[in-house]
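Every protein chain but one is kept in place in this view of the complex.
And now, chain A:
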Amino acid sequence: MTQLVRMTGIDKHFPGVHALRSAQFDLMPGEVHALMGENGAGKSTLMKVLSGIYQPDGGTVEVSGQAVSIHGPRAAQALGIGIIHQELALMNDLSVAQNIFIGREPRRSFGRLDEAQLNADAQAIFAQMKVHIDPRAEVRSLSVARQQMVEIAKALSFRSRILIMDEPTAALNEAETNELFAIIRGLRAEGVGVVYISHKMDEIRRISDRVTIMRDGAYVGTVNAADTPIETIISMMVGRALENVHVDIPDLSSAPVALEVRGLNRGRVIRDVGFSVRQGEILGFAGLMGAGRTEVARAIFGADPRDSGEIIVHGKTETIRSPKDAVDAGIGYLSEDRKHFGLALGLDVRANVGMTSLARFSNAIGVLNEAALEKTARDYIAQLAIRTPSDRQEVRLLSGGNQQKIVIAKWLLRNCDILIFDEPTRGIDVGAKAEIYRLMQALAADGKAIIVISSELPEVLRLSHRIAVMCEGRLTGILPGGPGTSQEEIMRLATLKHRSPEEALA
């Protein structure tokens, strides 16, 4: 049988990143082929090449045995390649049918639309998929699962023989996932080839025929889903030899608890999370994308509302309803997107360091004491070894590592002794990373309680005294830090999907 898709030697560079290194992939008709790998392994990039969104720098793509170059979404559609993106690409204000046929509306003369035909065509696709969705409904009013069905219907409307799904179940519950799988099996029976990107191990076993594993932009291997143990797949994903790390784990059993969280809940994204951090401790948070780690941090910080949950700071229950309440309680949050949420990029170092503490640097009528601000800023520049020509340098001109230090200085100045770092080294080069690690360790040694959320397992292993692992909004386990804990162990907890009691019985 001819392969539907054969990609070989695919190379793709982005500024500063070698995203795909001679990657390969193939897809047979009537097959569900899972594509797996850690965050940043290159799965989505490879599929964006196949769907014409990125142009590869090298390599060949064959569709049904013919070498092709796919120059855009249109060209991919013409070849029968449909993609359902991780973030749904729908127009919320338009109806279901209007979304499915955007750009290909049935027309009458003078550019008039044939709305009846449009709705009938959409209805026909849903009938084929055996789902009931009103083509006239506004997409905004649908649940995420149903919006996903609309995306699938849109892909099918191109008579796609190749359907790429990028983490389609990320926002679906169990029943919705089952329904999606039924549709996927139906498509497979009709000879459609499905590429299925997911992090969820048990799903891979349930739905896919073969699994291709990628790591660091390169192809690792392809295995049969049915007879390959999950451990094998995980070790193929993690693969890289663990760099020699040595974590000094201090004995903190007598240190007072700085922060305790009990019964934290928020919709489906945070489910009954509880943990505590002691003064001087670094608690790592590991998990796959969408596990709910950032959501937990934001809920503690008061940036998102929570349904329930108690937050106890230094033994005292605090009512935290807004980030201001959290800061007043001594909690600082260093966002994963420091350029958007952490820094005023156009302002200088001095202004950024003082940003959250201006009340202390101003007199009764709000005039700023620039001399005191300058002294403070210079103290932090020296203390944290921030490399900047002066405290008047605009922050946008500094490197990522130095920007991160300025965010840290900001929170230290605000007297925060509980610091939540969300992806602290994202976009920071290797040398500066080590420096940020040392700084975080020094802060902990100084008695600060530190929570660090990271998608890079080596980072979590290197820093953490204890490691909390999350999956789908639940805390699935807390492991001791140090050499006793392996990446495989963390990955197992990170993919430990909760089963409801009914299913366990079934």
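Some observations on this one:
Simple rule for what comes next: a residue touches a chain if its C-beta (ideal position, glycine included) is under 8 Å from a C-beta of that chain, and two chains touch if they have at least 3 such contacts; residues count from 1.
Please note the rule applied: contacts and distances are computed from a predicted model.
Between the listed names "assimilatory sulfite reductase (ferredoxin)", "TonB-dependent receptor", "Hydrogenase maturation nickel metallochaperone HypA" or "ABC transporter permease", the UniProt record for the complex's undisplayed chain reads "ABC transporter permease".
The residue from A:V17, A:A124 or A:A175 that touches the chain not shown here is A:A175.
Check A:G9, A:G59 or A:P73 against the missing chain and you find that the one touching it is A:P73. Of the options A:V17, A:I102 or A:A372, the residue whose C-beta touches the omitted chain is A:I102.
Check A:T2, A:N92 or A:N224 against the missing chain and you find that the one touching it is A:N92.
Across A:H132, A:R159 or A:R206, the residue that sits in touch with the chain not pictured is A:H132.
For chain A, the residues in touch with the chain missing from this view are 53, 72-74, 77, 85, 89-94, 98, 102-103, 105, 107, 110-113, 115, 130-132, 137-138, 140-143, 145-146, 154, 175-176, 178-179, 182.
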